[in-house]
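Just below is one structure, and these are the notes that go with it.
Here the complex is missing one protein chain, while the rest keep their positions.
Chain lettering (A, B and C) follows the sequence in which the chains are written, and residue indices restart at 1 in each chain.
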Amino acid sequence: MSEISFAEALNAAMRDSMRENPDVVVYGEDVGQLGGVFRVTDGLTAEFGEQRCFDTPIAESGIVGTAIGMAMHGARPVVEMQFDAFAYPAFEQVVSHAAKLRNRTRGSVTLPLVIRIPYGGAVGAVEHHSDSSEGYYAHTPGLTVVTPATVADAYSMLRASIAHPDPVVFLEPKRLYRSTATMSLPVTTEELDRAVVRREGRDVTLLCYGPTVDTALATADAAMADGYDVEVVDLRSLTPFDDATVTASVRKTGRAVVTHEAPSFAGYGAEVAARVTEHCFHYLEAPVLRVAGYDAPYPPPLLERYYLPTVDRLRTALSRLQWESQWTENDPSPLRVAAAAPHAANQDSGVVA
Amino acid sequence: MSEISFAEALNAAMRDSMRENPDVVVYGEDVGQLGGVFRVTDGLTAEFGEQRCFDTPIAESGIVGTAIGMAMHGARPVVEMQFDAFAYPAFEQVVSHAAKLRNRTRGSVTLPLVIRIPYGGAVGAVEHHSDSSEGYYAHTPGLTVVTPATVADAYSMLRASIAHPDPVVFLEPKRLYRSTATMSLPVTTEELDRAVVRREGRDVTLLCYGPTVDTALATADAAMADGYDVEVVDLRSLTPFDDATVTASVRKTGRAVVTHEAPSFAGYGAEVAARVTEHCFHYLEAPVLRVAGYDAPYPPPLLERYYLPTVDRLRTALSRLQWESQWTENDPSPLRVAAAAPHAANQDSGVVA
Amino acid sequence: MDLRQLLANQLSRVWRYSWTLLGDEAHIQDMKRNTATSGVTVPPALEPLRLVDSQGGRVSTPPLPVPELDTLGALHRAMVIGRRFDRQASALARQGRLAVYPSSFGQEACQVGGVLALAEQDWLFPTYRDTVSLVTRGVDPVQALTLLRGDWHSGYDAHAHRCAPQCTPLATNASHAVGLTYAARQKRHQASVPAQASTAPSNSADPAEVEADTAALVLMGDGATSEGDAHEAYNFAAMWNAPVVFLIQNNQWAISVPVRKQSRAPTLAHKAMGYGIRGLHVDGNDAAAVYAAVSQALTEARAGEGPTIIEARTYRMDPHTNADAPQRYREPSDVERWQNHDPIDRLESLLRAEGQLDDAGRADLDATAEKLATRVREHMAQPDELDPNEILAHTYTHPSAMLREQQANLAAEIGEARA
Partner (left out) sequence: MDLRQLLANQLSRVWRYSWTLLGDEAHIQDMKRNTATSGVTVPPALEPLRLVDSQGGRVSTPPLPVPELDTLGALHRAMVIGRRFDRQASALARQGRLAVYPSSFGQEACQVGGVLALAEQDWLFPTYRDTVSLVTRGVDPVQALTLLRGDWHSGYDAHAHRCAPQCTPLATNASHAVGLTYAARQKRHQASVPAQASTAPSNSADPAEVEADTAALVLMGDGATSEGDAHEAYNFAAMWNAPVVFLIQNNQWAISVPVRKQSRAPTLAHKAMGYGIRGLHVDGNDAAAVYAAVSQALTEARAGEGPTIIEARTYRMDPHTNADAPQRYREPSDVERWQNHDPIDRLESLLRAEGQLDDAGRADLDATAEKLATRVREHMAQPDELDPNEILAHTYTHPSAMLREQQANLAAEIGEARA
């Protein structure tokens, strides 16, 4: 057991994968000698040589494009995009090739390829360094999109992603790189497509992932004072979505809030809200609310705290879940208390962004 | 009055804008002498010269990037991306600059810029020529995203887009280019941010836009036989969303289905479903269902009819809207019929893709 | 500027260069380092390299090694078959039996010359334009048309033929080729170095390839060179010293846009200068020259001398695709002019003049080509047995529960429609 940081866990996942499988290759901008601007690839060049961990010219489309070619031929490339917004130049390669080549070739060409993208804010960085781009990737069939929120998941999910047969967009919450846990590695690799209940609760389900999981857990603690027993579900796998875990939770609690840093409009939270509503309609006492980034570009560092979802915003959203109506699966009567569901227009809420 | 095609209406909108305002410049791949692969820019070079309508090298990022520079300096560029998937190379310019420059400069640099993108399928085209990319753009704050579905709107919305002070992603449903209407131009330019009720109905609201509006209207006709009186709302403006029109419709009908060609998962329909649910929760008798493209890459031409939303799929979705429960704003009693809202799990539906 | 002036300039600005002229030791050292790692600095020829002229005569001082007679025969044969295939496909497109067909009529020397220069273990990266190159590579002609018929996005086994699916987004396959050769080199390296104990299964390629140096040929159009992806791929190839040959088929047009609107460089091969790699400018209607240039570039690449950009000057005789309207942007006389430079006629004249081909030989060849065309025609006359369930079958190796539900819905719908 030792104190391991999120970045170190990612590093260990790559190192162990590279030791185990000579096909694994790591490259990108500054990932070699420097070890990456977040030190996530630290020491890999020293251990595995310049052939297996190296710096490339600054050309993100070229990085992903060459990785596709490598993966076509049996390598397992793990490439780093230096920051979220700097993955956009590679968008065509990601959407038109990485996501589609398997389908194009009727499954005969598979692409075991991991695109690591540090994402999200709260690290005091200037423009373009705090985007949350998960919505773009999650909406692209053919991609598997995952994001860890704990040190253990950082390790196990990255290992599982490298072992995965298809392209994985691996989103690393920047604000967590320096978070630590006391543990020993390796941890057992879990299935890549499972959400996890981080905290059990009876009254409401708080759905979160990556950068917002800690905020959600803090909200759950704070909400005790408000009288709400909050269940926190860390989605982990954005594509595919773990309907089983989420549906079970929301059917139990009867209410849900989803949170992320990305702008709310047409964001990933919309999918969560829509599908939870589809699967749990008759269990829901209130609409699924979203607490997300505002629908504006990410602000400058000195103002980012006004933009990001906070415990306060989450508590406000929880308080707006129409608590006068209370039936859930756990309740004795299967019938709603009819009078408790008022139809006044002003009770319907907009986005709590 | 004459027979005017959708493509001709777009052409007339550019021509009239160029006549009126010498700052308007049109360029892209094959838009000059050829008049565009869909002939939407036909004759513009002849009338306005090579300086104001011209072909560029094949470089979409360069096309959008130069347009940003032009717009910074008082020009009003209208650029064409030849097909949806060929706009992806410009993604960084669109997301990191077009969408953000106004914000970056506290409003002192505005970008009156239109990016025309032919989108969607049903034209028998090979891979990469039938993507529906609206979800990516709609999720990007700073962009205005619109899509016409009628010949009149093709004209008036493109004129309004060219007159708009901020960047507009103008999505042109390919399958409509050859559709015609008997009319005379110019038509009065409507506000760019308004949805429109294309057909009034009492029982359920069918939300659609661009390529799916005709399918929705056909569904409404067919659904008469099933006993449903369907209201069809053409969203037109994807960003911003016209909550007023949509909320009024759904509160009236108590049920809604949203349809688009793009894949369902984390697509634009998720936003529609989520916000309609937020705004109309207590009016809804059933979850908002989505009838969208499947969560797979767009299929080859000979199979595309199996992928696209059809009247049949929409009718199936309509029939699944839990018609046993019937209260709407128009009904006499404000209370639900409690027994009519069973909680059996199998009544909750997944995506009808 | 006249020739003399250019030359003087050239001499004074560049070639007079010597280390001792430099004042600063620091600069000298840096520059030595730079120049040691950097590549070729000689601009490609403005006149395209040619081995056989338009009349079928051998040029007097061949600028490239001239292929043997049997290679010339093979080139001719493949071009005749390729063209017959192309004409057949065009006809099918006009009849509506293909979704679309981008013809390479007139560009046979490029497609055939490039492909025949490849070794067994090499990979080909073709575009939508290069169906003739597929047939030349040995892909079944019916499978080669899968994309363009609209049955599926690609119809042949990429691994079996060492031929990537035809690529539509311009210039995007160029970096794939660079990456693929990197992986191949790694495999070879792994095979030579005894591996550490490996627990994970390695998707290793077959042993033959592990031994031979896998090179790649990327086909791209003149228009595609304007894309940022072309630049990034050329540069990655240069930096990785990748055994990749980029064959630019400059057919003078990108749909309606002439090449002079893509670049104002003297030749497209001049781009090589910016990457420190070799650039060659060849006559793209001279199959012998294309073959020789690609062969030489591949040999150099295998010898560790890195990538080459080859511009082959040719002409797109047909419309961009059957859906195009070339009368809007070019004169028929342009096309006629290029008929005098037909790649097949040229090589046929040579072969006949040198006693390698006669009417009987040509008739045999035509019969073979016709058989292939007939097979394609007959196949296309029948409706294909397509399984619509496939549209959801291949997205992921392990479809999610959501996708499986969608598969079930689709299957039910298809079942109902059939019932």
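Annotations for the structure displayed:
Simple rule for what comes next: contacts are C-beta pairs under 8 Å (C-beta built on N, C-alpha and C of every residue); 3 or more make two chains touch, one makes a residue touch a chain.
Everything numeric in this text was worked out from a predicted model, so none of it was measured.
Taking every chain of the complex into account, the chain not shown here touches A, B, C. For the chain left out of this panel, the touching residue among C:83, C:271 or C:316 is C:271. Of the candidate positions C:95, C:340 or C:374, contact with the hidden chain is made by C:340.
Here one chain is not drawn; of B:166, B:190, B:229 or B:312, the residue touching it is B:166. By the touch criterion stated above, the residues of subunit A touching the omitted chain are 29-30, 32-35, 37, 55-62, 85-86, 88-89, 124-129, 265, 294-297, 299-303, 306-307, 312-313, 350-353. With the whole complex as reference, residues 3, 6-7, 9-11, 13-15, 17-18, 21-24, 26-27, 30-31, 33-35, 37-39, 41-48, 50, 53-54, 226-232, 235, 238-239, 252, 259-267, 270-277, 283, 313, 337-338, 340-341 of subunit C touch the missing chain. Contact between subunit B and the unshown chain involves residues 19-23, 25, 51-52, 56-57, 59, 61-62, 64-75, 77, 89, 92-93, 96-97, 100-110, 112, 141-142, 144, 163, 165-166, 193, 239-241, 243-244.
We adopt the following convention: only the chains that are shown with their structure count from here on.
With each centre defined as the average position of its C-alpha atoms, the distance from subunit A to subunit C rounds to 40 Å. In subunit B, the positions touching at least two other chains are 61, 85, 88-89, 127-128, 265, 294-297, 350-351. Residues of subunit C in contact with at least two other chains: 152-153, 169, 228-229, 390, 394-395, 402-403.
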